[in-house]
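Here the complex is missing a single protein chain, while all its other protein chains stay put.
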Amino acid sequence: MNSLGAYTRNRILLSLFIIFAVSVFAFLIVHLMPGDPVRAVLGIEADEAAVQKMREELNLDKPFLTQYWLWMKGIFKGNFGRSLTLNTDVGELIGRRLPVTLSLTIPALIIAAIFGIIIGVICATNRGSIADQLLTVLVTIANGVPIFWIGIMMIYLFGVLLGWLPLMGYASPFESFVEYLRKAAMPVSILAIRPMAEIARQVRTNMLEVINQDYIRTARAYGLSERKVKYKYALKNALIPIVTLLALQARDVAGGSVLAEQVFSIAGMGQLIMISVLNRDFPVIQAIVLVITVIVVFVNLLLDISYGWLDPRIRMTARKVIN
Amino acid sequence: MTQRSEVLLDVRNLKVSFFTHFGEVKAVNDISYYVNRGEVIALVGESGCGKSVSQMSVIQLIQSPPGRIMGGEVIFEGKDLLKYGANSKEMRAIRGKEISMVFQEPMTSLNPVFTIGKQLEEVISTHMGISKKEAWEKGVKALAAVDIPDPEERMKNYPFELSGGMRQRVLIAMAIACQSKLIIADEPTTALDVTTQAQIMELLMSIVKERGTSLVIVTHNLGLVSRYSERIYVMYAGRIVESGTTRDILTSPRHPYTVGLLNSVPRLEDDKDKELVPIEGMPPNLIDLPDTCAFMPRCRYAFDKCAGSRAPELRKVGENDHYAACYLDAGEGSIQ
Partner (left out) sequence: MRSAGSKKSGVFLKTFFGRGFIVKAAVAIALIFILSAIFAPVISKHDPNQINLEKALLDPSPEHILGCDAYGRDVFTRLLYGARVSLLSSIFSTLLAACAGMLLGLVAGYYEGIIGAIILRYVDVQLSIPPLLFTIVIGLIAGKGLGGMIAAISFSMLPGFIRLMNGIVLSIKRNDYIVALQVANIKRYKIILKHLLPNSLPSMFIMFAMNLGFAIMLEATLSFLGIGIQPPMASWGSMVADGYIYLLSEPLLAFTPGLCITLTVVAFNIIGDSLRDAIDPRLRGKL
């Protein structure tokens, strides 16, 4: 097995372990929540028989491990249980809301990556310029500004004062792409701000570091054009570590969607979890935590593997040094 | 007698400074030297004496800012290279095509995320205007010329898969791939282990002799170059303090610094119980260089004239263009 294979296998094993651990964590939520979850739903005055019946329906009367086993078995069959308050199948709820969240988070990440890389490269190649100084300001502010507040201020500016964009809401890109663009513009922007600033900062740092390396001097000493030196030789070295950063940003954007959906009243996973937390609707909370984390872990795994594939030092370390 | 008619590279009054927070560092302070076609010369001095900077300046590789070429001429085949902009097309056409450099650090001088072949091919196709496939084949030939076994296979390797000696061979291959007329080798063997050092030097020499390429060896090791170079320039604190044929420099050095360098390295012709004598003190700070001789504080022969006069100019001290910059007017060999 070559080293990329071993690297990939280790990453997959680690991901499987994390998914298992997160499933345990999600499962434990119901038991760690203060108070009786069933009574919380049925009310304190509910009679004992009704409470008992619901316990049985939810398997809460069975031994601990059996509960976990039944829950996982259900999930593998696509059965996430029923919502306690929304009277709907949890799988169906998620199936309806997950695409909404993905249609905001994926574009946000792509935009953040593209613009972050462009900004980072511009700043690194024009070090000390006004653009470069603006980036420092942008990064500082992006890390300090609450994105929910930025969202509200954008609604006031672009929705109320200028009237360019609808105040809130959501439209599916498959039904009306233009409507989707108009409605998703602001939520996607607030999700993209922080990852974009982070990526730009990291690309800039990496570029500046790479530009001073001996191999860049070699490329210049051999007459390669400054363009080729910067945008081919240096950029590839600077961008490979960004893949890892992207994984981190994917995770944070998934969390940020809670805020974006709350501010813009979008019926996605983030809004669902807020509703469920306020209603103490634990089957939904458990399912969301599990589903979102599995997606994040999966994205991480893909990025990790592509990192190993992009960086020849990881791809080939098993080969012998040729003397 | 040197024949200036064959001159390939003629550097005149080159001055290079670095502008730092602490002030102007005069890294290269008015040096002149020349290289004939097919000739091997050496530039010798301690690290920080400006020898590498002077060579990087020849093809304008100095990072700017903070570095700046303050004056002088670099005449290569009759054209002053300093007239070209640092990133101009003309300058780039010289780099790697007419003049190639081999650097000190083979471990870090190749890009880690591109294959050897890709990097060779890029240089060759840039300069020769040929297809990628032809450039690749030329790259294979260049690797074969530097005695790398299985050149086709090595083209597909990444730098980290090769040992230091192998990587230096790859860099030499890159230097000869476009039939450069001049190769500048900046401490080409310093980072390598001793057995590899000799191999690389022999390889370099056989290649330049075979192809009639001129070679400038930059080194701190006078012993290393004594076997290879025809002429030697000794640099100290940004200036050339002595120049002459290798024979003259080794047998009748006229500058106390050269003497110190010779006494600090073992040589084959020495008695085996001869003691090695290090040069006392530290190289000077290049920011506030005094007007007087920069070597004076470390010089065993310094006398009152040294302290009272400006730094000495190079003056002829012997036949065969032997020059030294020292007030000491001693007869041949007497300062040893």
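For clarity, chains are labelled A and B in written order, and residue numbers in each chain start from 1.
Simple rule for what comes next: a contact is a pair of C-beta atoms (placed from the backbone, for glycine too) under 8 Å apart; a residue touches a chain by one contact, two chains touch by 3 or more.
Just so it is clear, the model here is predicted, and its values are computed rather than measured.
A.B. asks: Shown chains touched by the missing chain?
C.D. replies: Those shown chains that the absent chain touches are A.
A.B. asks: Taking the entire complex into account, which one of A:F17, A:W164, A:F177 or A:Y231 touches the absent chain?
C.D. replies: A:F17
A.B. asks: Using the touch definition from the top, which of A:I155, A:L235 or A:A287 touches the missing chain?
C.D. replies: A:I155
A.B. asks: So one chain is hidden, and I want to know which residue out of A:G5, A:G95 or A:G255 touches that hidden chain in the complete assembly.
C.D. replies: Per the contact definition at the top, the residue touching the missing chain is A:G255.
A.B. asks: Spell out the interface residues on chain A facing the chain that's missing from view.
C.D. replies: Against the left-out chain, chain A lists 14, 17-18, 21-22, 25, 29, 32-34, 140-141, 143-146, 148-150, 152-153, 155-156, 160, 205, 251-252, 254-256, 258-259, 262-263, 273-274, 277-278, 280, 285, 288-289, 292-293, 296-297, 300.
Everything that follows uses one rule, which is that only the chains that are shown with their structure count from here on.
A.B. asks: Indicate the whole-number Å distance between the mean C-alpha point of chain A and the mean C-alpha point of chain B.
C.D. replies: Each chain's C-alpha centroid was found; their separation is 54 Å.
A.B. asks: Hey, which residues of chain B end up touching chain A in the complex?
C.D. replies: Within the complex, chain B touches chain A at residues 59, 61, 87, 92-97, 100-101, 103, 105, 108-115, 122-123, 126-127, 154, 157-158, 160-163, 165-166, 171, 174.
A.B. asks: Over in the complex, which chain A residues touch chain B? Could you list them?
C.D. replies: Within the complex, chain A contacts chain B at residues 213-226, 228, 233, 236-237, 240, 310-313, 316, 319-323.
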